[in-house]
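These notes concern the structure reproduced below.
Left out: one protein chain. Kept in place: all the others.
Going in written order, the chains are labelled A and B, and every chain counts its residues from 1.
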Amino acid sequence: MSEKISRRDFLKLASVGAATTAVLTGCGPASRYVQREPYTKMPEYTYNGLSTYYATTCRECAAGCGLIVRTMQGRAIKVEGNPNHPVNLGKTCARGQVTLQGLYNPNRVRGPLKHKRGEALYNEKYEDVASNMKWEDAFQVVADALKSPAEVAFLMGTTSDHLFDFISDLATVTGVPAPIRFGAASMFETRATLSKAAEDLFGQATMPFFDIGNADLVLSFGANFLETWISPVAYNRAYAKMRRGNPKVRGYFVQFESRLSQTAAKADEWIPVPPGSEGQVALAIGRLVAEAKGVTIPGVFESVDVKGVASAIGANVETLENIAQHILAAANPIAVPGGAALGMSNGLSNAEAVLALNALFDNYGKPGGIFISPLSPNEDAYHRPASVQEMSDFIGQMKGGAIKTLFIHGVNPVFELPKSLGFEAALANVGTVISFATFPDETAVQADYVFPDHHGLESWGYQRATGSTLSVLSGAQPVVVPFYDTRSTVDVLIAAMGLTGGQASPFKDEVEFIQSKLANLISQADGSFTAPEINSFSAFFQQHGGWWKTTTDLASPSATDALGTSLEVSASEFAGQGEFFFVPFVSPTLGASGANIPWLQELGDPNTTVMWNTWVEINPHTAEELGIEDDDVVRIVSETGAVEASVYKYPGIRPDTIAMPFGQGHTAYGIYAQGRGVNPADVLGAHFNEAGDLAFAGIKVKVEKTGKKRELARMEGKLGVYGFIEEK
Amino acid sequence: MATELGMPAFTNQSQEEEPVGRWGMVIDQDLCTGCQACVAACSMENNVPIVGEDDASYGRYMHWIRIERLWENTEYPEVKMTQFQPMLCQQCHNAPCEPVCPVYASVHSMSEDLNLQVYNRCVGTRYCGNNCPYQVRSFNWLDYQDERIHPELVSLHNHANPDVTVRRRGVMEKCTFCIQRIHKAEDKAKSEGREVEDGEFTTACAQACPANAITFGRLDDPESGINKLAAANRSRAGHALEELRTLPRITYLAGGV
Partner (left out) sequence: MIRNLFEWLYQPIGRVAVLITALTLFSLAAYGIYTVQQPPEQPIQFPHNLHVKLGVQCLYCHPGALRGPSPGLPTLTKCWGCHQQIAKTDTSPKLAVLKDFVLNNKEIAWVPVAQVPDFVHFTHRPHIAAGLNCERCHGDMTQVEIARNPQVINMGWCLKCHRSRAANDPEKLTKLTDCGTCHY
């Protein structure tokens, strides 16, 4: 407009324009397009317009926290913790909070599928494929497989304990082999190592419980207990109690780890030890404590060379001596082994060295010390998940053609196991693969049939809870009607058993089976509630969210000669020719399997604040030497594979170490997971520690520049930690 | 610093030294482990949209509460991260965001003594977000919740909380101290003819926190949980950006000491 417009004219135009807009927006009966459909048959305890709350159990990990889920008009809208539940006492972790985004995820398996291996389960627009089978035919497929029970195998995840019990019973009754349980979380938690160390030292192959809450000094050797380790809510609560539970004494916390994890960031001291040296460090500290006390050096600490250890980790002897002083001043010290320290070729010795420290502290069975986790109320023995070595043996069985039908439930081995183990390749020698996956994950993509189980919030069941001082059986019930045409796997198996022509199941459905497993709790004393018979017991079980003993059942580890026997912690071996130690760690926000949940992707890592992607943590000096900057894409090369990821120059990591989060790198699993980041398991080789756990931190890698750049989405800002130019 | 650039230093003229108010929070940074359960809980309770990687990298993430950390020392091996700090709307007594809204969308609630965000009035000038020294206001730059643009949201919207408005583009949002829960608890108490008890309800973030780092309650009741907590930890207590004298109603207890 070249001519000037006068004020009067402008006002005229503007007012006409405004009036027109105002009038036009009022037109149009948009409200007519709203409809409200009330219940056809409302549950009798529901008030119209008010929410109904159901108690159930979270199935995002094996911790078994109790939930109260708020539902409105048949939709689950908010998850809260069950305040009475001993594991979480009303609290939830991030994964529990967003489990609703799994229930209502845009990519779920919507019904039984006859599927061609390798074909995607949704199209390029991420629209799920429609169901192409009837459930009656699905039952028949399962029945046909069960007709030759010895040639069947069940591979399960670490949740859904009632399904595990059902299949275990099936194994004893028919000729089906006992089910194998596995999960990436338990792989990184090195449960086999913890269990074996407990067996060697305490005589019981079980899960130790670390009473951090009542300790006033915590020495963690690699255990990421504030992240996703074993029972995140319980250990976070215990940490808080350790810090501020005693108004007079604030607990002191030291973390020995090669990288500054989220757990290490909360420590008063972070000692950056090289991966694998944690056991030696523990022995050195033990020796220093014994020396400072002026007692005879116990046999287990005899052969350690303190000065040698100090120089090997690049620290002064004073650092270790100061820690020894802290120990002497503490009333309840505890040492906790875990994480990369155990995921090492010498992981078992590392674990035993750390547990021996606890023997020195004399804290077995005492508050703030080590206990044996109590068995759950209806548990016969601790069934630990399979170690990766055992999974490797299983893959050998698969390759040998012994398995005609492989049933997979609650685990995604094609993604979770290192590729070098060859699980996907071994599937070629398995006759039929039947997946019960709820989500279209990589393993379901390789299945011949997908008979989807309900989501955890749509399921009946029970879960044995870890991380509590009480013996807890956590109960689950559906909080909503199943959203899609899914069936409970137990119900599928029961129906199939009726079609095999052999022995049918004594139970008519899953609920009856679960009740049979609760039956002998009725007569047990010390319970959180009592009931005269199974139907009322069942009702209370659902209302309360489980049944637990009200008196603590923590067993004290038996006093074996942990101190007396000499312990040789050999140096760890590393596979590969590269110069950098490689430490993969479970993403503290995604967990092992949360990549398909949009809010977990957008939470951002607590330490790096990176969202939606994988990164490589590299020390800034190392980055400078290599000539790489933030967001440069580098290739991490191991002896078995290579992955590419963007660089994050991270202060909290040794210069000789790089780290990468595990959880991304999916090639299926839905719109929020697919095509993001990389999977560090792709570079891990089949190396195990003495207990059979994967030595996931036991490789050395090369870092190669690719010349590419891919920006990371950081909440802290694009400049990252080192992007600010300092004024000189 | 401000005077060097020729601007008047910011001083506010209020006479109060301590924040007064009705609802407040105490956040113990010694207990916060950075687990982000609070962020997840808040987002699920308040229908906070996700924006995807591209917009998130551009700083457009919509978090109403976020876990902040900075670095005290970045020279290995003396590396020290600051304590994890949950940062959310501080509900300032002297809120810089309140006086600047041209359409009175960011107003003060006289009955609940909170800093409100009235979505239907907001026209999206973003002046309030500009003024907030804590950067806790998030703006809906796009229609992040529109199912026509994001068809994958159709099933996800089933878990939307009916008590909280779903915001469209062009609207500012921020933490409301779970005002929907405040109203619900007060309504319930009123229906039973009594006052709301301390601890009867709490915000989504405080309810989820496994370490009990966040505590919410009445600021005007000396016997309330948060006042007792603050009193017992006087030596560690402080406010974020205290020197700006916004008088936030959230008290932080320093960690690491």
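Descriptive notes on the structure:
One rule holds in what follows: a residue touches a chain if its C-beta (ideal position, glycine included) is under 8 Å from a C-beta of that chain, and two chains touch if they have at least 3 such contacts.
The model shown is predicted, which means the values in this text are computed figures rather than measured ones.
Only one residue from B:Ser109, B:Asn131, B:Asn158 or B:Asn233 touches the chain missing from this view: B:Ser109.
For the chain missing from the display, the contacting residue among B:Cys132, B:Ile179 or B:Ala230 is B:Ile179, taking the whole complex into account. Only one residue from B:Val118, B:Leu142 or B:Val196 touches the chain missing from this view: B:Val118. Listed by residue number, the positions of chain B touching the unshown chain are 107, 109-112, 114, 116, 118-121, 163-166, 176, 179-180, 183, 187, 190-191. Residues of chain A that touch the chain left out of the display are 1-3, 5, 9, 13, 20, 23-24, 26-29, 31-32, 34-42, 47-50.
Going forward, only the chains that are shown with their structure count from here on.
The centroid of the Cα atoms in chain A and the matching centroid in chain B are 29 Å apart. Against chain A, in their complex, chain B makes its touches with residues 28, 30-31, 33-37, 39-41, 43-45, 50-54, 56-57, 59, 61, 63, 66-67, 69, 71, 73-77, 79, 81, 83-84, 151-162, 204, 207-213, 232, 256. Put simply, chain A touches chain B in their complex at residues 72, 75-81, 88, 90-98, 100-101, 103-107, 126, 226-227, 232-234, 236-237, 239-240, 243-244, 247, 250, 260, 262-263, 265-266, 268, 270, 272, 314, 483, 588-589, 598-604, 606-607, 609, 611-613, 619-621, 651-655, 671, 676, 711-715, 717-718, 721-722.
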